[in-house]
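Okay, here's the structure, questions in a sec.
As you look at this complex, bear in mind that one protein chain is not there, while each of the others sits in place.
This part shows subunit A:
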Amino acid sequence: MSLSQPKMSVAELKERHLAATETLNNLKQRLNQTRRSLLDTDIAGYARSQGKSAVTFGPTDLVCCRTLQGHTGKVYSLDWTSERNRIVSASQDGRLIVWNALTRQKIHAIKLPCAWVMTTAFSPTGQSVACGGLDSVCSIFNLNSTTDKDGNLPVSRMLSGHKGYISSCQYVPDEDTHLITGSGDQTCVLWDITTGLKTSVFGGEFQSGHTADVLSISINGSNSRIFASGSCDATARLWDTRVASRAVRTFHGHEGDVNSVKFFPDGNRFGTGSDDGTCRLFDIRTGHQLQVYCQKHSDNDIPPVTSIAFSISGRLLFAGYTNGDCYVWDTLLAKVVLNLGSLQDSHEGRISCLGLAADGSALCTGSWDTNLKIWAFGGHRRVV
């Protein structure tokens, strides 16, 4: 039907609309039935059938080795460098801090043009950091720049164009010149940092995409053309940067905002964390929901998941919650094997962000208590 041929009346259009809706619902039902028939097991069921037992941690196996103190406001986001020992953190005290994780030294303290920052990311080479927030702009800082007369690092590029807040950002792996952002305007954007222009827009008014705020994105480490997004519309979507007009696949299942998405280390799955208190693992090729990670609480009040991260093998899923818990899930057995929130020197507030070091040797958590903490294996390791 063409817009230049408005011969059909509005009433007829509404009738067609109803018919199309019914067709759509029937197709969804058929697709769900097909999916259900293929869901012959979940990961925990499979692992149990193989006789697997859950990971067990001793009392001092995973310990807090460092506390990074310096922010005066809630920490909202963090990211490690590829070279593994520097971290950038963003706080609503209006600063980014670049830390040496080993020494706890603050290498840079960057005053931001807008204090309401929500996300930050390190470039693959570690030369730049990006951040964004309620100003709807993604700001890039070159860490090698000369500071201005006030001692502040200047903004080297501003990526403007989103019509809503920037909730998440990540550099495309191995490309300091490209970055993807997720936004409250329901879109994700691939940017060319050199020109400051949008390369592609994923979703939005005229394209098939999220129908509510995008809260999180994760780029596939095995194939950087593929990324996943999580949204307030309770879905996660998979995108191919070569095809911006529509999502490759939409993943249903969650019953609340999808606050965090993270690719599984093998690149063929991704995890999600949601306001419904569960984490889920989805297969990108089939769309199967392979596992739900849900911890029952005695008071039936399940705290929302704010952020997730996988260990380098994928055996462990770290999930931060609004009540300060940080569960360590055995991804194969779908059991909580440790709660970092109950350990000595744990955070005193909500865990807002998590990140694993590039070599998988440490986990950094950021919290509304203004601190970051680094957790690493502190136990005995029998050497073969």
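Just so it is clear, contacts are C-beta pairs under 8 Å (C-beta built on N, C-alpha and C of every residue); 3 or more make two chains touch, one makes a residue touch a chain; residues count from 1.
Here, contacts and distances are computed from a predicted model.
*Asks:* The chain that is not shown, which UniProt protein name from "holo-[acyl-carrier-protein] synthase", "G protein gamma domain-containing protein", "Probable vacuolar protein sorting-associated protein 16 homolog" or "Inositol polyphosphate multikinase" does it carry?
*Replies:* UniProt lists the chain that is not shown as "G protein gamma domain-containing protein".
*Asks:* Of the residues A:F122, A:Y165, A:W239 or A:F264, I need the one that contacts the missing chain.
*Replies:* Within the whole complex, the residue contacting the unshown chain is A:F264.
*Asks:* Out of A:H71, A:R86, A:R249 or A:R280, point to the residue that touches the absent chain in the complete complex.
*Replies:* A:R249
*Asks:* From the list A:Q69, A:S145, A:S160 or A:S208, which touches the chain that is not on show?
*Replies:* Spelled out, the listed residue whose C-beta touches the missing chain is A:S208.
*Asks:* In the whole complex, what residues of subunit A lie against the chain that is missing from view?
*Replies:* With respect to the unshown chain, the touching residues of subunit A are 1, 3, 6, 10, 13-14, 16-17, 20-21, 23-24, 27-28, 30-31, 34-35, 38-43, 45-47, 50, 52, 55-58, 60-63, 65-66, 84-85, 101-102, 208, 246, 249, 264-266, 268-269, 283, 285-288, 290, 311-316, 331-332, 344-345, 357, 359-363, 374, 376-384.
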